[in-house]
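Note that this complex is displayed minus one protein chain, with the remaining chains in position.
On to chain A.
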Amino acid sequence: MTLTWTDWQAIAVPLVLAVGAVAVLLIDSFWRSASVQLRHTVVTLLTVALILFGLVFVWAQRDDFKPAFCRPAVEGPAECSLVFEPLTAGLWAVLLIGALGVVGLSAYRLLSADVPVGEYHFLLLSALVGATVLAGARDLATVVIGLEVVSLPSFAMVALRRDRRGSEGALKAFLVSVLSTAVMLFGISYLYGVTGSLYLSTIANRLSGLDPELRRVAFAAGLFVIVGFGFKIAAVPFHGWLPDTYVGAPVEVTAFLAVVSKSAGVAGLLVLVTSGVAPSGSELRTVVAILAALTMTVGNLAALRQQEAVRLLAWSSIGQVGFLLAPLAVGDAQAVVGYLAAYVVVTVGAFGAVAVVQRHRPGGLLTDYRGMVRSEPGLAGALIFFLVVLAGLPPGLAGLFTKFAAFQAVIDAHLGWLAIVMAINVMIGLAVYLRWVAELFRLPAEDPFSVDIESPAVAMISLCAATAAVLSILPSTLFSLAI
(Lines give C-alpha, C1' and ligand atoms only; values in the text may rest on other atoms or scores of the structure.)
Protein backbone atom coordinates (compact mmCIF):
# COMPACT_ATOMS: atom_id res chain seq x y z
CA MET A 1 0.00 0.00 0.00
CA THR A 2 1.50 3.32 -1.03
CA LEU A 3 0.78 6.57 0.68
CA THR A 4 -0.96 9.13 -1.48
CA TRP A 5 -0.66 12.89 -1.15
CA THR A 6 -4.07 13.01 0.53
CA ASP A 7 -2.91 10.50 3.10
CA TRP A 8 0.08 12.64 3.93
CA GLN A 9 -2.10 15.70 4.27
CA ALA A 10 -4.57 13.97 6.54
CA ILE A 11 -1.88 12.77 8.92
CA ALA A 12 0.29 15.88 8.64
CA VAL A 13 -0.67 17.21 12.04
CA PRO A 14 -0.20 14.00 14.06
CA LEU A 15 3.01 13.31 12.18
CA VAL A 16 4.48 16.73 12.87
CA LEU A 17 3.47 16.45 16.50
CA ALA A 18 5.11 13.04 16.79
CA VAL A 19 8.37 14.18 15.21
CA GLY A 20 8.28 17.26 17.41
CA ALA A 21 7.77 15.12 20.49
CA VAL A 22 10.95 13.21 19.80
CA ALA A 23 12.79 16.44 19.04
CA VAL A 24 11.69 17.94 22.35
CA LEU A 25 12.92 14.91 24.25
CA LEU A 26 16.28 14.97 22.47
CA ILE A 27 16.78 18.69 23.01
CA ASP A 28 16.20 18.33 26.70
CA SER A 29 18.45 15.29 27.09
CA PHE A 30 21.41 16.34 24.98
CA TRP A 31 21.53 20.08 25.58
CA ARG A 32 22.73 19.84 29.14
CA SER A 33 25.04 22.82 28.85
CA ALA A 34 22.17 25.32 28.74
CA SER A 35 20.57 26.66 31.88
CA VAL A 36 17.31 25.18 33.06
CA GLN A 37 15.47 28.34 32.24
CA LEU A 38 16.73 28.45 28.67
CA ARG A 39 16.02 24.78 28.11
CA HIS A 40 12.56 25.03 29.52
CA THR A 41 11.78 28.11 27.45
CA VAL A 42 13.07 26.53 24.24
CA VAL A 43 11.08 23.37 24.87
CA THR A 44 7.93 25.37 25.62
CA LEU A 45 8.34 27.53 22.54
CA LEU A 46 8.98 24.54 20.33
CA THR A 47 5.90 22.78 21.66
CA VAL A 48 3.82 25.90 21.18
CA ALA A 49 5.11 26.24 17.63
CA LEU A 50 4.18 22.65 16.85
CA ILE A 51 0.68 23.10 18.19
CA LEU A 52 0.27 26.41 16.42
CA PHE A 53 1.27 24.68 13.19
CA GLY A 54 -1.51 22.22 13.83
CA LEU A 55 -4.01 25.00 14.46
CA VAL A 56 -3.01 26.89 11.31
CA PHE A 57 -3.29 23.68 9.33
CA VAL A 58 -6.74 22.99 10.71
CA TRP A 59 -7.81 26.55 10.02
CA ALA A 60 -6.56 26.43 6.44
CA GLN A 61 -8.16 23.07 5.68
CA ARG A 62 -11.30 23.45 7.74
CA ASP A 63 -13.72 22.99 4.85
CA ASP A 64 -11.91 20.12 3.17
CA PHE A 65 -12.83 16.49 3.09
CA LYS A 66 -9.79 14.23 2.94
CA PRO A 67 -10.29 10.49 3.25
CA ALA A 68 -6.95 8.81 3.89
CA PHE A 69 -5.65 5.25 3.93
CA CYS A 70 -8.57 4.06 1.87
CA ARG A 71 -9.09 0.81 0.08
CA PRO A 72 -11.89 -0.12 -2.28
CA ALA A 73 -14.65 -2.01 -0.56
CA VAL A 74 -16.51 -5.05 -1.75
CA GLU A 75 -19.79 -3.22 -1.48
CA GLY A 76 -20.48 0.51 -1.11
CA PRO A 77 -17.93 3.33 -1.02
CA ALA A 78 -14.25 2.94 -0.25
CA GLU A 79 -13.28 2.08 3.32
CA CYS A 80 -11.00 4.61 4.97
CA SER A 81 -9.05 4.45 8.22
CA LEU A 82 -8.57 8.13 8.82
CA VAL A 83 -10.75 10.96 7.57
CA PHE A 84 -10.14 14.66 7.84
CA GLU A 85 -13.51 16.37 7.54
CA PRO A 86 -15.09 19.44 9.15
CA LEU A 87 -15.98 17.42 12.25
CA THR A 88 -12.35 16.34 12.56
CA ALA A 89 -11.24 19.93 12.08
CA GLY A 90 -13.50 21.05 14.92
CA LEU A 91 -12.32 18.31 17.26
CA TRP A 92 -8.68 18.90 16.41
CA ALA A 93 -9.09 22.60 17.01
CA VAL A 94 -10.52 21.89 20.47
CA LEU A 95 -7.78 19.38 21.31
CA LEU A 96 -4.99 21.61 20.09
CA ILE A 97 -6.33 24.69 21.88
CA GLY A 98 -6.62 22.66 25.06
CA ALA A 99 -3.07 21.39 24.71
CA LEU A 100 -1.83 24.89 23.98
CA GLY A 101 -3.45 26.07 27.19
CA VAL A 102 -1.82 23.27 29.18
CA VAL A 103 1.58 24.04 27.66
CA GLY A 104 1.09 27.68 28.60
CA LEU A 105 0.31 26.64 32.17
CA SER A 106 3.50 24.58 32.26
CA ALA A 107 5.86 27.39 31.35
CA TYR A 108 9.07 28.04 33.27
CA ARG A 109 8.51 28.81 36.95
CA LEU A 110 4.97 27.44 36.69
CA LEU A 111 5.69 23.75 36.30
CA SER A 112 6.93 22.42 39.61
CA ALA A 113 10.69 21.99 39.58
CA ASP A 114 10.70 18.27 40.26
CA VAL A 115 8.93 17.49 36.99
CA PRO A 116 11.44 16.73 34.19
CA VAL A 117 10.73 19.19 31.40
CA GLY A 118 11.71 17.16 28.37
CA GLU A 119 9.79 14.07 29.37
CA TYR A 120 6.77 16.11 30.32
CA HIS A 121 6.48 17.82 26.95
CA PHE A 122 7.35 14.60 25.13
CA LEU A 123 4.54 12.78 26.87
CA LEU A 124 2.14 15.65 26.34
CA LEU A 125 2.83 15.78 22.62
CA SER A 126 2.63 12.01 22.30
CA ALA A 127 -0.75 12.00 23.94
CA LEU A 128 -1.80 14.76 21.61
CA VAL A 129 -0.76 12.61 18.65
CA GLY A 130 -3.02 9.88 19.92
CA ALA A 131 -5.86 12.33 20.53
CA THR A 132 -5.73 13.76 17.02
CA VAL A 133 -5.55 10.32 15.45
CA LEU A 134 -8.48 9.18 17.59
CA ALA A 135 -10.62 12.13 16.47
CA GLY A 136 -9.99 11.27 12.83
CA ALA A 137 -10.12 7.51 13.11
CA ARG A 138 -12.71 5.66 11.09
CA ASP A 139 -11.83 2.08 11.80
CA LEU A 140 -11.86 0.28 15.11
CA ALA A 141 -8.20 -0.72 15.08
CA THR A 142 -7.15 2.90 14.65
CA VAL A 143 -9.60 3.90 17.37
CA VAL A 144 -8.03 1.49 19.84
CA ILE A 145 -4.49 2.48 18.92
CA GLY A 146 -5.34 6.17 19.12
CA LEU A 147 -6.94 5.68 22.51
CA GLU A 148 -3.94 3.76 23.83
CA VAL A 149 -1.57 6.43 22.57
CA VAL A 150 -3.59 9.02 24.47
CA SER A 151 -3.78 6.96 27.63
CA LEU A 152 -0.28 5.53 28.14
CA PRO A 153 1.53 8.89 28.24
CA SER A 154 -1.13 10.20 30.62
CA PHE A 155 -0.25 7.66 33.32
CA ALA A 156 3.39 8.48 33.01
CA MET A 157 2.55 12.15 33.35
CA VAL A 158 0.52 11.55 36.49
CA ALA A 159 3.50 9.78 38.04
CA LEU A 160 6.14 12.23 36.79
CA ARG A 161 6.69 13.78 40.20
CA ARG A 162 7.60 10.34 41.53
CA ASP A 163 5.91 10.87 44.90
CA ARG A 164 3.50 8.51 46.59
CA ARG A 165 0.26 10.23 45.70
CA GLY A 166 1.29 10.51 42.07
CA SER A 167 2.23 6.86 41.86
CA GLU A 168 -1.01 5.82 43.48
CA GLY A 169 -3.05 7.95 41.09
CA ALA A 170 -1.14 6.69 38.09
CA LEU A 171 -1.49 3.10 39.12
CA LYS A 172 -5.23 3.49 39.63
CA ALA A 173 -5.68 5.11 36.24
CA PHE A 174 -3.46 2.50 34.62
CA LEU A 175 -5.32 -0.48 36.01
CA VAL A 176 -8.68 0.98 35.09
CA SER A 177 -7.43 1.79 31.65
CA VAL A 178 -6.09 -1.71 31.03
CA LEU A 179 -9.38 -3.13 32.15
CA SER A 180 -11.32 -0.78 29.90
CA THR A 181 -9.14 -1.59 26.92
CA ALA A 182 -9.72 -5.26 27.50
CA VAL A 183 -13.45 -4.70 27.69
CA MET A 184 -13.38 -2.61 24.56
CA LEU A 185 -11.30 -5.11 22.61
CA PHE A 186 -13.72 -7.82 23.64
CA GLY A 187 -16.57 -5.73 22.24
CA ILE A 188 -14.66 -4.95 19.10
CA SER A 189 -13.92 -8.61 18.47
CA TYR A 190 -17.62 -9.38 18.64
CA LEU A 191 -18.44 -6.47 16.36
CA TYR A 192 -15.91 -7.80 13.91
CA GLY A 193 -17.33 -11.26 14.23
CA VAL A 194 -20.84 -10.04 13.55
CA THR A 195 -20.13 -7.65 10.71
CA GLY A 196 -16.86 -8.96 9.30
CA SER A 197 -15.25 -5.55 9.15
CA LEU A 198 -13.37 -3.08 11.30
CA TYR A 199 -14.27 -0.06 9.18
CA LEU A 200 -16.96 2.06 10.79
CA SER A 201 -18.76 2.83 7.53
CA THR A 202 -18.99 -0.83 6.61
CA ILE A 203 -20.06 -1.79 10.11
CA ALA A 204 -22.81 0.80 9.91
CA ASN A 205 -23.99 -0.58 6.58
CA ARG A 206 -24.02 -4.16 7.71
CA LEU A 207 -25.55 -3.54 11.11
CA SER A 208 -28.81 -2.46 9.54
CA GLY A 209 -29.11 -5.69 7.62
CA LEU A 210 -28.38 -8.10 10.46
CA ASP A 211 -30.82 -10.78 11.43
CA PRO A 212 -32.36 -10.32 14.89
CA GLU A 213 -30.24 -12.97 16.64
CA LEU A 214 -27.01 -11.36 15.56
CA ARG A 215 -28.39 -7.94 16.27
CA ARG A 216 -28.55 -8.80 19.94
CA VAL A 217 -24.89 -9.81 19.83
CA ALA A 218 -24.08 -6.57 18.04
CA PHE A 219 -25.87 -4.62 20.76
CA ALA A 220 -23.84 -6.35 23.45
CA ALA A 221 -20.67 -5.71 21.50
CA GLY A 222 -21.50 -2.03 21.08
CA LEU A 223 -22.27 -1.89 24.78
CA PHE A 224 -18.80 -3.21 25.62
CA VAL A 225 -17.19 -0.62 23.38
CA ILE A 226 -19.19 2.17 24.99
CA VAL A 227 -18.33 0.88 28.46
CA GLY A 228 -14.67 0.92 27.46
CA PHE A 229 -14.99 4.55 26.52
CA GLY A 230 -17.02 5.15 29.67
CA PHE A 231 -13.94 4.23 31.72
CA LYS A 232 -11.76 6.59 29.74
CA ILE A 233 -14.01 9.61 30.06
CA ALA A 234 -14.99 8.65 33.61
CA ALA A 235 -18.70 8.33 33.00
CA VAL A 236 -20.60 7.09 36.03
CA PRO A 237 -20.45 4.22 37.11
CA PHE A 238 -16.94 3.92 35.67
CA HIS A 239 -15.59 7.04 37.33
CA GLY A 240 -14.03 5.72 40.54
CA TRP A 241 -10.45 6.27 39.49
CA LEU A 242 -10.78 9.92 38.55
CA PRO A 243 -10.78 11.98 41.77
CA ASP A 244 -7.69 10.31 43.29
CA THR A 245 -5.81 10.51 40.04
CA TYR A 246 -6.65 14.18 39.62
CA VAL A 247 -5.56 15.03 43.13
CA GLY A 248 -2.41 12.93 42.97
CA ALA A 249 -1.08 14.51 39.80
CA PRO A 250 0.61 17.92 39.53
CA VAL A 251 -2.04 20.55 38.78
CA GLU A 252 -0.78 21.04 35.22
CA VAL A 253 -1.15 17.34 34.53
CA THR A 254 -4.60 17.40 36.07
CA ALA A 255 -5.49 20.19 33.67
CA PHE A 256 -4.15 18.03 30.86
CA LEU A 257 -6.26 15.08 31.97
CA ALA A 258 -9.37 17.20 32.33
CA VAL A 259 -8.91 18.96 29.02
CA VAL A 260 -7.01 16.95 26.42
CA SER A 261 -7.43 13.41 27.65
CA LYS A 262 -11.12 13.85 28.38
CA SER A 263 -11.83 15.65 25.10
CA ALA A 264 -10.06 12.86 23.23
CA GLY A 265 -12.30 10.28 24.84
CA VAL A 266 -15.41 12.29 24.03
CA ALA A 267 -14.16 12.79 20.47
CA GLY A 268 -13.66 9.06 20.02
CA LEU A 269 -17.08 8.27 21.38
CA LEU A 270 -18.61 10.96 19.17
CA VAL A 271 -16.95 9.45 16.10
CA LEU A 272 -18.27 6.02 17.00
CA VAL A 273 -21.79 7.23 17.66
CA THR A 274 -22.14 9.49 14.65
CA SER A 275 -20.43 7.27 12.11
CA GLY A 276 -22.41 4.20 12.51
CA VAL A 277 -21.93 1.97 15.53
CA ALA A 278 -24.97 3.56 17.18
CA PRO A 279 -27.26 4.85 14.44
CA SER A 280 -30.22 6.97 15.41
CA GLY A 281 -32.94 4.89 16.96
CA SER A 282 -30.57 2.22 18.23
CA GLU A 283 -30.74 1.13 21.84
CA LEU A 284 -27.09 2.03 22.24
CA ARG A 285 -28.07 5.69 22.11
CA THR A 286 -30.48 5.09 24.96
CA VAL A 287 -27.62 3.55 26.87
CA VAL A 288 -25.51 6.65 26.29
CA ALA A 289 -28.44 8.83 27.36
CA ILE A 290 -28.77 6.87 30.61
CA LEU A 291 -25.03 7.16 31.14
CA ALA A 292 -25.37 10.91 30.58
CA ALA A 293 -28.13 11.28 33.15
CA LEU A 294 -26.25 9.19 35.74
CA THR A 295 -22.94 10.89 35.11
CA MET A 296 -24.16 14.44 35.45
CA THR A 297 -26.25 13.71 38.51
CA VAL A 298 -23.63 11.77 40.44
CA GLY A 299 -20.81 14.09 39.40
CA ASN A 300 -22.63 17.22 40.45
CA LEU A 301 -23.96 15.77 43.69
CA ALA A 302 -20.51 14.59 44.70
CA ALA A 303 -18.96 17.93 43.72
CA LEU A 304 -21.40 19.58 46.09
CA ARG A 305 -19.63 18.03 49.06
CA GLN A 306 -15.99 18.69 48.18
CA GLN A 307 -13.82 20.95 50.27
CA GLU A 308 -10.77 21.03 48.01
CA ALA A 309 -10.59 23.03 44.82
CA VAL A 310 -9.06 20.31 42.66
CA ARG A 311 -11.44 17.66 43.95
CA LEU A 312 -14.35 19.97 43.24
CA LEU A 313 -13.12 20.52 39.71
CA ALA A 314 -12.56 16.80 39.31
CA TRP A 315 -16.10 15.89 40.30
CA SER A 316 -17.62 18.78 38.42
CA SER A 317 -15.71 17.68 35.33
CA ILE A 318 -17.58 14.40 35.67
CA GLY A 319 -20.78 16.42 35.75
CA GLN A 320 -19.72 18.32 32.67
CA VAL A 321 -19.01 15.09 30.82
CA GLY A 322 -22.55 14.08 31.64
CA PHE A 323 -23.77 17.19 29.91
CA LEU A 324 -21.51 16.43 26.96
CA LEU A 325 -22.91 12.93 26.70
CA ALA A 326 -26.46 14.23 26.38
CA PRO A 327 -26.13 15.77 22.90
CA LEU A 328 -23.73 12.95 22.08
CA ALA A 329 -26.46 10.46 22.82
CA VAL A 330 -28.58 12.00 20.09
CA GLY A 331 -25.67 12.35 17.69
CA ASP A 332 -25.58 16.15 17.56
CA ALA A 333 -21.92 16.71 16.74
CA GLN A 334 -22.29 20.47 16.50
CA ALA A 335 -23.57 20.79 20.06
CA VAL A 336 -20.93 18.40 21.39
CA VAL A 337 -18.02 20.22 19.77
CA GLY A 338 -19.36 23.60 20.83
CA TYR A 339 -19.76 22.41 24.40
CA LEU A 340 -16.32 20.86 24.38
CA ALA A 341 -14.74 24.08 23.10
CA ALA A 342 -16.27 26.24 25.80
CA TYR A 343 -15.46 23.62 28.46
CA VAL A 344 -11.83 23.37 27.35
CA VAL A 345 -11.19 27.10 27.41
CA VAL A 346 -12.65 27.73 30.84
CA THR A 347 -11.27 24.55 32.37
CA VAL A 348 -7.76 25.54 31.35
CA GLY A 349 -8.40 28.94 32.87
CA ALA A 350 -9.82 27.54 36.09
CA PHE A 351 -6.92 25.12 36.54
CA GLY A 352 -4.54 27.97 35.81
CA ALA A 353 -6.06 29.99 38.61
CA VAL A 354 -6.02 26.98 40.94
CA ALA A 355 -2.38 26.33 40.07
CA VAL A 356 -1.46 29.87 41.06
CA VAL A 357 -3.11 29.51 44.43
CA GLN A 358 -1.84 25.96 45.05
CA ARG A 359 1.75 26.98 44.44
CA HIS A 360 1.56 29.23 47.46
CA ARG A 361 -1.00 27.35 49.52
CA PRO A 362 -0.52 23.65 48.94
CA GLY A 363 -3.57 22.72 51.01
CA GLY A 364 -5.84 23.60 48.12
CA LEU A 365 -8.93 24.12 50.24
CA LEU A 366 -11.82 26.23 49.06
CA THR A 367 -11.38 28.42 52.13
CA ASP A 368 -7.97 29.47 50.81
CA TYR A 369 -9.84 31.53 48.25
CA ARG A 370 -11.66 33.60 50.83
CA GLY A 371 -11.79 37.32 50.16
CA MET A 372 -9.88 37.14 46.93
CA VAL A 373 -12.10 39.68 45.17
CA ARG A 374 -10.45 42.30 47.32
CA SER A 375 -6.91 40.96 47.63
CA GLU A 376 -6.49 39.66 44.07
CA PRO A 377 -9.29 41.25 42.05
CA GLY A 378 -7.99 40.27 38.64
CA LEU A 379 -7.44 36.61 39.40
CA ALA A 380 -10.67 36.37 41.36
CA GLY A 381 -12.64 38.05 38.59
CA ALA A 382 -11.26 35.65 36.01
CA LEU A 383 -11.89 32.62 38.21
CA ILE A 384 -15.46 33.74 38.90
CA PHE A 385 -16.02 34.17 35.20
CA PHE A 386 -14.71 30.67 34.46
CA LEU A 387 -16.89 29.15 37.15
CA VAL A 388 -19.94 31.02 35.92
CA VAL A 389 -19.30 29.77 32.40
CA LEU A 390 -19.05 26.23 33.76
CA ALA A 391 -22.34 26.78 35.59
CA GLY A 392 -23.88 28.21 32.43
CA LEU A 393 -25.29 31.46 33.76
CA PRO A 394 -24.86 35.03 32.57
CA PRO A 395 -22.35 36.62 32.24
CA GLY A 396 -20.89 33.29 31.14
CA LEU A 397 -22.97 33.16 27.98
CA ALA A 398 -20.55 30.75 26.32
CA GLY A 399 -21.55 28.17 28.90
CA LEU A 400 -25.19 29.16 28.79
CA PHE A 401 -25.51 28.75 25.05
CA THR A 402 -23.60 25.51 24.87
CA LYS A 403 -25.92 24.12 27.54
CA PHE A 404 -28.77 25.58 25.52
CA ALA A 405 -27.61 23.75 22.40
CA ALA A 406 -27.41 20.54 24.40
CA PHE A 407 -30.99 21.08 25.59
CA GLN A 408 -32.09 21.80 22.06
CA ALA A 409 -30.50 18.65 20.71
CA VAL A 410 -32.13 16.55 23.40
CA ILE A 411 -35.56 18.15 22.97
CA ASP A 412 -35.41 17.76 19.21
CA ALA A 413 -34.72 14.08 19.71
CA HIS A 414 -37.84 13.76 21.92
CA LEU A 415 -35.89 12.73 25.01
CA GLY A 416 -38.02 14.65 27.47
CA TRP A 417 -36.88 12.72 30.54
CA LEU A 418 -33.23 13.48 29.83
CA ALA A 419 -34.06 17.16 29.40
CA ILE A 420 -35.73 17.23 32.82
CA VAL A 421 -32.71 15.53 34.41
CA MET A 422 -30.49 18.10 32.73
CA ALA A 423 -32.64 20.95 34.04
CA ILE A 424 -32.30 19.62 37.58
CA ASN A 425 -28.57 19.29 37.07
CA VAL A 426 -28.27 22.87 35.95
CA MET A 427 -29.52 23.71 39.42
CA ILE A 428 -27.17 21.32 41.24
CA GLY A 429 -24.26 22.46 39.11
CA LEU A 430 -24.98 26.07 39.96
CA ALA A 431 -24.98 25.19 43.65
CA VAL A 432 -21.56 23.58 43.22
CA TYR A 433 -19.92 26.58 41.65
CA LEU A 434 -21.69 29.16 43.80
CA ARG A 435 -20.10 27.69 46.92
CA TRP A 436 -16.73 28.57 45.49
CA VAL A 437 -17.84 31.97 44.23
CA ALA A 438 -19.24 32.74 47.66
CA GLU A 439 -15.82 32.05 49.22
CA LEU A 440 -14.18 34.41 46.78
CA PHE A 441 -16.59 37.18 47.71
CA ARG A 442 -16.55 36.59 51.46
CA LEU A 443 -15.17 39.54 53.39
CA PRO A 444 -13.47 40.29 55.66
CA ALA A 445 -10.93 37.53 55.28
CA GLU A 446 -8.36 36.80 57.99
CA ASP A 447 -5.51 35.89 55.71
CA PRO A 448 -6.45 36.78 52.15
CA PHE A 449 -4.45 35.31 49.33
CA SER A 450 -2.23 37.88 47.68
CA VAL A 451 0.99 37.24 45.77
CA ASP A 452 2.93 38.42 42.78
CA ILE A 453 1.49 36.16 40.13
CA GLU A 454 4.05 34.83 37.64
CA SER A 455 3.69 36.64 34.34
CA PRO A 456 3.18 33.54 32.15
CA ALA A 457 0.30 32.57 34.42
CA VAL A 458 -1.15 36.07 34.14
CA ALA A 459 -0.87 35.86 30.37
CA MET A 460 -2.48 32.43 30.15
CA ILE A 461 -5.35 33.24 32.48
CA SER A 462 -6.03 36.55 30.76
CA LEU A 463 -5.96 34.79 27.41
CA CYS A 464 -8.47 32.21 28.59
CA ALA A 465 -10.69 34.89 30.10
CA ALA A 466 -10.53 36.98 26.94
CA THR A 467 -11.36 33.97 24.78
CA ALA A 468 -14.25 33.03 27.02
CA ALA A 469 -15.50 36.63 26.92
CA VAL A 470 -15.36 36.71 23.12
CA LEU A 471 -17.14 33.36 22.96
CA SER A 472 -19.77 34.75 25.31
CA ILE A 473 -20.49 37.74 23.11
CA LEU A 474 -20.32 35.78 19.87
CA PRO A 475 -21.46 32.28 20.77
CA SER A 476 -22.03 31.48 17.12
CA THR A 477 -18.26 30.89 16.73
CA LEU A 478 -18.63 27.91 19.04
CA PHE A 479 -21.17 26.31 16.81
CA SER A 480 -19.35 26.96 13.56
CA LEU A 481 -16.50 24.70 14.68
CA ALA A 482 -17.97 21.51 13.34
CA ILE A 483 -20.07 22.30 10.31
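Keep in mind that, in the parts below, a residue touches a chain if its C-beta (ideal position, glycine included) is under 8 Å from a C-beta of that chain, and two chains touch if they have at least 3 such contacts; residues count from 1.
Everything that follows uses one rule, which is that contacts and distances are computed from a predicted model.
The protein name that UniProt records for the chain not on display, among "Purine-binding chemotaxis protein CheW", "ABC transporter permease", "NADH-quinone oxidoreductase subunit M" or "protein-glutamate methylesterase", is "NADH-quinone oxidoreductase subunit M".
Set against the missing chain, the residues A:L210, A:L294 or A:A431 yield one that touches it, A:A431.
Among A:F69, A:F401, A:W436 or A:F449, only A:F401 touches the chain that is left out of the view.
Here one chain is not drawn; of A:A78, A:A141, A:I420 or A:V451, the residue touching it is A:I420. Here one chain is not drawn; of A:A249, A:V344, A:M372 or A:V388, the residue touching it is A:V388.
Within the complete assembly, residues 334, 374, 377, 381, 388, 393-395, 397, 400-401, 404-405, 407-408, 411-412, 416, 419-420, 422-424, 426-427, 430-431, 434, 437-438, 441, 443, 475-476, 479-480, 483 of chain A touch the chain that is not shown.
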